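Quick notes on the structure that follows.
The block that comes next holds chain A.
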Amino acid sequence: MGVLALDELSIAYGADTVVRGLTLEVAEGELVSLLGPSGAGKTSVLKAVAGLLAPAGGDVRIDGCSVRGLPPEKRSAVMVFQKPLLFPFMNVAQNIGFGLRMQAVAPAEARRRIRDILELTRLTGFEGRRVHEISGGQQQRVALARALVLKPAILLLDEPLSSLDANLRQQMRELLQDIQSETRVTTLLVTHDQSEALMLSHRIGLLLDGRLRQVGTPHDLFHRPADRAVAEFFGGCNFLTGRLQGGLFACEIGSFPAPGVVANGHRLTAAIRPEDILVGGDCDHPIPGRVRRTRFEGAATRLWVDCGPVRLVVLTPRGDLLPGQPVCLRLPAEKIRIFPPG
Partner candidate 1 sequence: MTLPANDNRAERARSLPRPAATIGLLAPALAVVGVLFGGGLALGLVQSLGYLPAAGMSALSADHFARVLADPDFFKSLAFTFYLALASTLVALAVGVAAALALNRLAGRSRAIQFIFQIPLTVPHLVIAIAVAFLLAPSGLLARGLQGLGLLPSGVAFPLLVNDPWGVGIMAAYVWKEVPFIALMVLAVLQSSGAELLEVGRTLKADRWQRFRYITLPIIFPSLGAAGLIVFAYTFGAFEIPYLLGQTYPMMLPVWAYKAYSDVDLLARPEGIAAGLVIAGVVTAAVALAQGLTQAARRRGAVL
Partner candidate 2 sequence: MKRLLFGGMVAGAVLLPFLALVLWAFSQRWFYPRLLPEQWGLRAWQYVLGTAGTQMTEAFTHSVLVATVTAVLSVAGGVPAGRVLGLYHFRGKDLLSIVLMLPIIVPPLCVAMGLHLWLLQLELAATLAGVVLVHLSACLPYAVFVMWGVFSNYNLDFEDQARSLGASTLSVIWRVMLPLTFPGIVVAALFSFLLSWSQYLSTLLIGGGKILTLPILLFALMGSGDRPVAAAVSIVFVIPALAALAMSARYLGSRRMLGVW
């Protein structure tokens, strides 16, 4: 079990600094996702923690001790790569047992641990199979088993599911979750897939433009984004611009209570998610509008509603609305997220 601390970590490719000032902690037994668009340097962060890459600046601490300068062979962190990268000249059991052999673990003990991990990753019976005889998903599980069997203090996962096809991904996500909760291994996972991060993580760190924008629980990031960029990353938000006047947020479609926001006179941006906007019913401050377009999406229907100068996207369970129809929308104040200025 281990605690991982990244302290002002920065990564550079040549003269280009791609990540700067990354400070993040992963508590014992926690699974934290580093989420961000592809090519943002997330894999490099992972490699820096693993020791495969030297950071341009900052520190990496495992269990309180700095590991800078320590080669990967000596760190208690193990990385699982995006591709399974199984050794083609070994079978499944030999692949899994590789690290144990390197650490000169007694054969009997090694066999026992391999057996246990095969069970954990649902690969019992696959011991003798050769690498090219098993599917991509199975290969990925073997790669995971190969890392877990070493009982590392920190587990580093680089987009573990991106090489799998969609239907397999869901199964693997659940497996990953089960494994992590059972082993309670401290895990730093890197991904560009939001739903994956939202589903698997205890906490998420959102990396945009080389900086950590927000760290919090999945719920926090989704429902209480720290700023516009974060909200835009999770997509779908309606954005409103306005000013704070007399304790109310005044924007193009009306004024809303804005408790706790202090920024008199500044231009502010607010966001509200489509599924939070209510259609019809009694309301204090109804917002009239006309439906421009509808799209049936199964459990809900997406509406594009013109409310004066603003077009709002609404996700509603109601299926009876048609284009051209006038509607009345309600924006609950508590669902409006007003971003601080700047």
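Basis for inclusion: all candidates are chains of the complex that A comes from, given by their letters.
Following the convention adopted for this analysis, a residue touches a chain if its C-beta (ideal position, glycine included) is under 8 Å from a C-beta of that chain, and two chains touch if they have at least 3 such contacts; residues count from 1.
Note that the structure is a prediction, hence the values are computed from the model and not measured.
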Notebook entry, point to check: Between 1 or 2, which touches chain A here in the complex?
Noted result: 1
Next item on the list: Would you tell me which residues of chain A are touching candidate 1 in their complex?
Entry: 50-52, 71-74, 77-79, 81, 83-89, 98-99, 101-103, 130-133, 136, 139, 146-147, 150
